[in-house]
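Incomplete set of chains, arranged as in the complex.
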């Protein structure tokens, strides 16, 4: 239940207020050069405290690789790693031991397990995603020599939304602003909205758009392991995700086949392409060589810095007022996590595709 | 790659123009009474040729259970079953042997496997879902004594959409019209739209809304096997699915936390409930006892009864014009498939939940 | 629980007295030519009624491939197949409905599932292995162009045992006698022993030796998926198997390292070999290019054609006296099953090895 992937498998563990989080990456190919500076840079993108838009909680997020790498290259053996928890304010959560925060996992954990680590959300803390970012960074390193790259950006915050056409934006601008939105003007408006929401002790949702370029034709599988089904499961497993669509997505549901079908032609490169890409680079669950793009909806963070009515563990009325340090908007930090999960999914399917013909 | 589920595992096989399709359901609990009339009725709902809105292709869809049932009850051993293919018009597909239909899986299969069964879409035919409906029917039978029920309905066809609030509709009306829409008026408009689109040799997309009632608190898992991630993977594995959202979904991305959080209270039944249900019955990936609801977007069927430009296997320009018998709109027949996949997912998690405490 | 393999996965279903048994082979590589005469010949080797040494029960064992093969080649899609049950004498088992046969699975099934199909052993019938032989035959076809071959033979019946050194025997003689023993003299003695045991309504155990030739170096995995651990699990899953050893096996436990270590040298073929092969072709769980050999112990068949004391479902004393048609010795028919499971295991690891480097 804590493992993702078919052949390339990431298993994560850890709670936000325990000694450490970490993971094991099994099935990672041997011989990949491990650029630890890149891994650390990827982790830094996820780290809180990067700007006024995110939680002021500071986490060093210093990853220690414990195995599976020898003299700078992966060995094919499992890559175990940990990230120590530091700078915890567990006492911030003492008042939450016996009360269920609205729209959090407190009540459902209690219902499932009969007990829970109430500090910082325990296992349901978004801090778990630090392990995904380590896995994703390594996956990106393995994909790079294959010419496959992954990118994501904030395409909506509250009602402020970019065009669904990712080709309109220069994605090299994504990291130039704290919102991680490639449209500088929209980024500013989003930043203002987040600041405004935060000042009211409130939070706001949004959408991340993901993009996989250089995907060769033939990745995916016909039925349950469709490339988009695996991508969807990957994205929906991220904290606060509420929806996933790829290609034309929900908007395509309104359309006719004559509007949405992607005509094939042979390009000047001698390869088969489609003139449009409503398919989102995936047909019948298998990549067709065009860009794979998708969108992930995130709800507003459930932790509000204001009074909320709820019940305690005995079912009696109670009030919660969060004290910890929290993100007013999950979007900026969700971007690297979306990339990480996409990279893991694609690398898994690259490896699977090696087994299709003998 | 052709197996779905953690403990309850459905493996499907079969192409639309081979001798038969079928499946194996492993991990199905022992002692469940098998009502074959119910199973057959569920299959009949998926069957083509039910109305003018669906393909005139007639399939008897007669299921034969080969194992795992003894004297009317499941034995706990794998349930193997087959559905023979009949009334195939394989010659309808002769002209497609060396040409790639736009927005179909023809090209991607060829790219992945180096060869393909071109008849009727082969493995990517929607006919594969007959095996899911058998599995889903059996899962519903196991869930029924637990008070868990699953329902789905067509909530959008092209631009004609119901309110997102499923509580406004009387779902007992779903089966009273061929569109499977619980709003009779909208159903008629949808039917007219489908007929119109069909008359132009075109197709149209839409949305199915799914609903799980009676789900006890505690189903799901904290990280990768979140109940909504497994539901999402299930739905996205259905042919033509382009998106999945649960609870507030994409619309929730526009909102603030103060609008979207679900306040807890203790009901007159002595149990903890939420006043609103933007969470869609799932918090932190685990059910909270409220209704689980979700939406699945389907693109228009890719097969058009009109000329389309494309390329052949050698990359040369070609034209396709479908001859087979095809659905102008997948929605009505998608409804029972969405239900089947939801039932399988929930029963799987019911069984998983049994292993959480010793 | 009814699936074997990591990437190449065989799922089996069916009871001996239901309508049919069968299986689904998922992950089978595309493009393999399917020689149905070979598949049928392999099934014929497993079939009962081949000689006076085996059960007179006649099973046509006619396999029907339902999917995954198109124009004589595998498509990469799941291969579903069934074998109809015929010539059943279910009434032979009426007296066993409420009684537990000694050393059979009757009592344990009842304990696990609360109910069982008592006819012919239900799911625990050796007839289940027909599905493994289909899978194994196809795996052999995929391995053949890679130069990998699998062989097995009866090396012991009761106290009559061949030398543990398989190189002393001409394995092309294995199929020349009904015992499937490559030593014609020993084969005759074994046949006499089986006939003698049968005449007393008794049964006898034995050992099958298995051999995999042409295994390239590098198949297997370091820890849980060691090649010999997967082979062991495969063999121990065969009905009546009681033990597994590879290379020096239990005899090696008596030895010193100086006696058992396999010295490396470079052969005239320019490749690295070992002078001895106590390792059984596997070192650290990974093949080293030498012959892989192993032995599987089988207990005597539990069904005796004589009175045995036991209890009924209520725990009251009872007597059983088998009436059905049964094998006095499982060994001759176990040989093709051992081969089948070995072929599946090796092909699975061949595919896995493709994913190790990028």
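As written, the chain order gives the labels A, B and C, with residue 1 at the start of each chain.
As a working rule, a contact is a pair of C-beta atoms (placed from the backbone, for glycine too) under 8 Å apart; a residue touches a chain by one contact, two chains touch by 3 or more.
Everything quoted here is computed from the prediction, not taken from an experiment.
The copy number for the entire complex in this file, given 3 shown chains of one sequence, is 4.
Note that only the chains that are shown with their structure count from here on.
Closest chain to the protein centre (all Cα atoms averaged), using per-chain Cα means: B. Centre-to-centre separation of chain A and chain C, using mean CA positions: 45 Å. Our note on geometry: chain B versus chain C, Cα centroid distance of 39 Å, whole angstroms. Remark: chain A and chain B have CA centroids separated by 26 Å (rounded to whole angstrom). Each of the following residues of chain B touches two or more other chains: 1-3, 12, 112-114, 123.
Looking at the complex, you find that chain C touches chain B at residues 1-3, 9, 11-15, 18-24, 26-27, 30-31, 64-68, 70, 73, 75-80, 82, 112-117, 122-123.
Against chain A, the residues of chain B that register as touching in their complex are 1-4, 6, 12, 100, 102-105, 107-109, 111-114, 123-124, 128, 156, 158-159, 197, 200, 202-207, 216-226, 228-230, 232-233, 236-237, 242-250, 252-266, 270-272, 274, 278-280, 282-289, 295, 297-304, 306, 308-311, 315-317, 352-353, 356-357.
Those residues of chain C lying in contact with chain A across their complex are 7, 27, 29-32, 76-77, 142, 145-146, 222, 350-352, 354-358.
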